[in-house]
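One protein chain is absent from this view; the other protein chains keep their places.
Naming follows writing order (A, B, C, D, E, F and G), and every chain is counted from residue 1.
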């Protein structure tokens, strides 16, 4: 019998094109273990996000999980198809934003899409980004990940024709504490065609891309 | 000679896939007239957004503009192609949100896309939305427009496979004043795959859709 | 002699229809123990809310308390009447909101009311809620518990005739951090007849229901 | 044919127990006139809230409407039953809060409930409130209307057994500008059993009371 | 030699009527020890506020300090005059507010004033406060300490002729988190003649009273 | 018969030491006229604050009122005693703050206290303030009025022994818009013994002073 | 005799290197006229900022003033030295930001410095800015003016060696309303060496530059 209040939504993929994923922050190890057990029973693959190493350590099924510490994601693989190249890529402003960029990349991989990830292309060193502009112009969807003042979103959207999905991160201090400054920058961008997800929501940006790749295939 | 500080970006369409548009709020009639004159000279079509009736009245070129008072948009047509059906549609929560929904529809039409607009499908009368669910499931991109508490975004995203682009509106009072409540709802949505634009930015949602339609054509 | 500043309000039930309850966060174990001792002396039943397991462990009277770890509530029973069915029920959006939903259920039980609790009926999987709609329509008072964007409040209020008491929870991150997004959604609801209590205040929602059940009995 | 986006929800009363009402702020005179015409056609009664005198003046049907300038409400009467006493009453802190208190009273009257309204019982002159305490103790539901610091909500809830529905108002300046201080006071009340609606939402408080009166009749 | 950046202001009492006090939060044990050593050297009395038990434990002079754990204050006594009754008193809403009320009382005592402290006179149990009203009417200055919604400030100011110095506290959760709701209530009070200090600033309220007692002596 | 909701509190002076005053913003001319008529009937003096020239023009009793346009105050004099010097004074940072400083001065005068008002002693020209320091040191109560960043409050409190009552004003733009920056400065002052009233509340600062002058007389 | 509260600070230039300027918003025409009269009397030059055309029209001295409507600045010239080139320049993101850029340019000119102003170099059309990069690299101080998301500040600071003084403007809507988003971007910039002034404070940025030019001359 599952824990009270723990009922995965196995039909989600059929209905919305996005597979079942579990946001683990705020859940007990018992609740997470129960969900993994249900997935094992059904031979269903599962993506776990924001799974801390402490939570991982308390799971009886930890040996079967493909865990990535930087992004705090784990994958339970019951027959996933190997990722193949897709017209989507990820750019990332700074070293501290990598954990969110990797969450997006892992979510894409879980759904079968291999996406390049360009790191350290923040605006303070603009020429690094300009050197990669031709590569980025080849993507239909650009997931841009940045904290601090989030200037990356507007700069990229002004340079390339693809849709920019902005992921503000909670990297920063003072007025940037918690990611509010980057979020405002993304929403107020002077460059047309930027869309935005919640702060640190690399998973959400990736699922938006997955819906598009499926819808337009 | 143009007004100082008034230089349209005629290459934008080639570079980013979105045509030149002018946000008129905060600009003087002289500045707007100068931009329209430049477009006329180049025989370039132009979309004007947030053009008040007062601003319109002060333009020498007002007779040549296709103006829509509800959405405060005007179109200068120098050979636009007629809109054809595209896999995108608009849903709108309440009567007061119509002005933003129409801004999105007009922006799509300016770029050659005809999109259906379903009005009065707010969450307080849920069955109206459910009755239209099959129709909405046929769209690859859903532009959802809502103010107040913005519950529409999550409900639609849970029902259909297309990407939901949420446009929070400034409709509301008290805690919803200015659209902050609807914006937070859109960003915090429990349904995966919702992306968001700034409050009242129907133009931005439409340009995101246009980029996608072009990218995946 | 009681601790300075520790004087329960034993007349509260007679005056307002709600029994004495103690909010324990921010109180020392000494202060809590003194209150329980006073209750034991008077043979008065007592409800303790937000009592952490650490605080519980430090109480000399811990063995006599009926403690529930998920909701962090404890009941001191000096002759409570057993709960009987009442025309009130609880719906809960996600697994992480359960601790607040259970606080409401335990507060109702302490006052003699047994209330059903429907979990995992969040808006992202709307059909689960729709399947239970007939059951919910039978309740005069619906306590709805949700964090994130709080779309549940409006959806339920649009579906059923009972009064919806919305309890926003602090579940969420980014713009939903601390529960402000869910609170705004509840207050700005487009559905008429939603009333709201403070973030995470399951106790408050239950006491409102108790006042009504008593007033209209 | 109705205006696009103007479709009243005639089944609302059957479904939720609250009749059709139209929030007029932000709607054009044409939109409002269209709704009134539809109601006339169906011989349906209608409540119009936040209808300014300017909007009223532009309506062709203004002569048939029972308009109250203080509360900015209008009633279209196609056979309403006359109000009869109900176990609900309204208390109001200051002269400036009267417009919201009257909105609540008019909404109750539209649904057939006559409710007493006690004005000028703010906390700065506490004895005025205490003199009326016995009368207020006889009500099952107390709608309390206050701006500024909103101390009235807690004081009333500590004095009487009925449910207090708090309506914070936008009366105030400085930190109380727009009603946020009163709203916070209502939500944070130290007295158990206070429930809250949005700032200036006298209509919402009344509809909550109407749902309860219907549910428990 | 003192630590760099550690220079007490020994002339403060002569200049402003308030003795030297040290706010210890954010200071290292070395910095605090250096200040106490300087005071010992000059035979100057000293008041230490927000001194945690951890900081106290690290001080070499801890044995000479009169420490009160609830208020986190310590007094170094080099010949203070014993407190005598003054026309000032303290009222306190709840048990959790006691630590701030005690900080005010200890600050007054350090400056030679004995002040009564009435606890548990919050607004939810109004009659407790009314029973003490005559006593409070005898004070020229009332220091009122409350968190949550801070209704106490207005109620007291409406009842008594003395000046009310409001001290909002950080007691509360949700919208009251950190004390902002109580602060707004204090500033927006409908009762004339309430003055306010920063959240949790019991020391500041006491020093204001001390200045007045000195000025009008 | 008075207007509904218009009942002055004639006992306020006896109870709290402060005479009846009416805050006129948000009240209709009819409501204000009714209050003045009641005062005339009782031969009671009255202070009207925030009375705009438009509201004044609509009053039948305007000829009997002593009106000051800068501070928007009017006095109805039915035998007030002439102001005599009191140990209180007002300092004011800039020209734009004068309207609030004058409101304080007029409120003091209405209650019989003549207080000096030093203008243009803002912190940007510090020596002007230092030149007047000896005069200010002679006051027991200093009402300090400042907008923008509100540095005046701390500077004055560090220079003089009297109690500083800070009145932040809404003078400023950008981060100082509406007076929030000055309010925060007042509350967070590093100088002990500053107390604060709401933004633009010159009346409140004066009534606090009046209570003290009465209490300590 | 000057108006009460109107005393220009004629020594400011000697003391701080910046001449006397008057911020006119919130001042009456009488107050401004009195200041201009004092300046005329002393033969002192004067800079008036935020002087609306309505205020200008009411001034008896309007014919002697050099007024610029876009920036709302007026100059009273009693022997100013003609501007000469200085190592400072201004860049401006959009047409709507020009009024603030011009305020900075006029303030520099009033103090004898001629500065180039590059308009329409916003980030959405990045190549326009890159084309001018060599010119900007020649300036020691760059005043950068931008609203919306303020990405310009970081991009410029990453490209050039001069100090960037960021002036966020109130241009924008939704989350950018009032300039808060641009301000946060400026403060949180990932590029080292950006300093910031208040929203719309073109005057402040220019005075900072003037102090530097004087200090390092």
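Following the convention adopted for this analysis, a residue touches a chain if its C-beta (ideal position, glycine included) is under 8 Å from a C-beta of that chain, and two chains touch if they have at least 3 such contacts.
Bear in mind that the values here come from a model prediction, so they are computed numbers and not experimental data.
Among F:125, F:162 or F:204, the one in contact with the hidden chain is F:125. Within the whole complex, the absent chain has one touching residue among G:26, G:125, G:147 or G:162, and that is G:162. Only one of F:26, F:172 or F:204 touches the chain withheld from this view, namely F:172. In the full complex, subunit E touches the omitted chain through residues 4-7, 9, 12, 25-27, 31, 168, 170, 178-179, 183, 198-201. On the side of subunit G, the interface with the absent chain consists of residues 15-18, 21, 87, 140-141, 157-163, 165, 183, 187-188, 191-199, 203-205, 207-208, 210-212, 214-216, using the contact rule stated above. Contact between subunit F and the absent chain runs through residues 93-94, 122-126, 148-151, 153-155, 157-159, 172, 174-176, 180-192.
In this text, only the chains that are shown with their structure count from here on.
Taking D-F and A-G together, the chain pair joined by more C-beta contacts is A-G.
For C-D, the equivalent interface among the listed pairs D-F, A-G or A-B is A-B, as over half of the contact pairs agree by residue number. A straight line joining the Cα centres of subunit D and subunit G is 49 Å long. Centroids built from CA atoms put subunit D at 45 Å from subunit A.
Each chain gets a centre from the mean of its Cα atoms; for subunit A and subunit C, those two points are 35 Å apart. Those residues of subunit F in touch with two or more other chains are numbered 183, 198-199.
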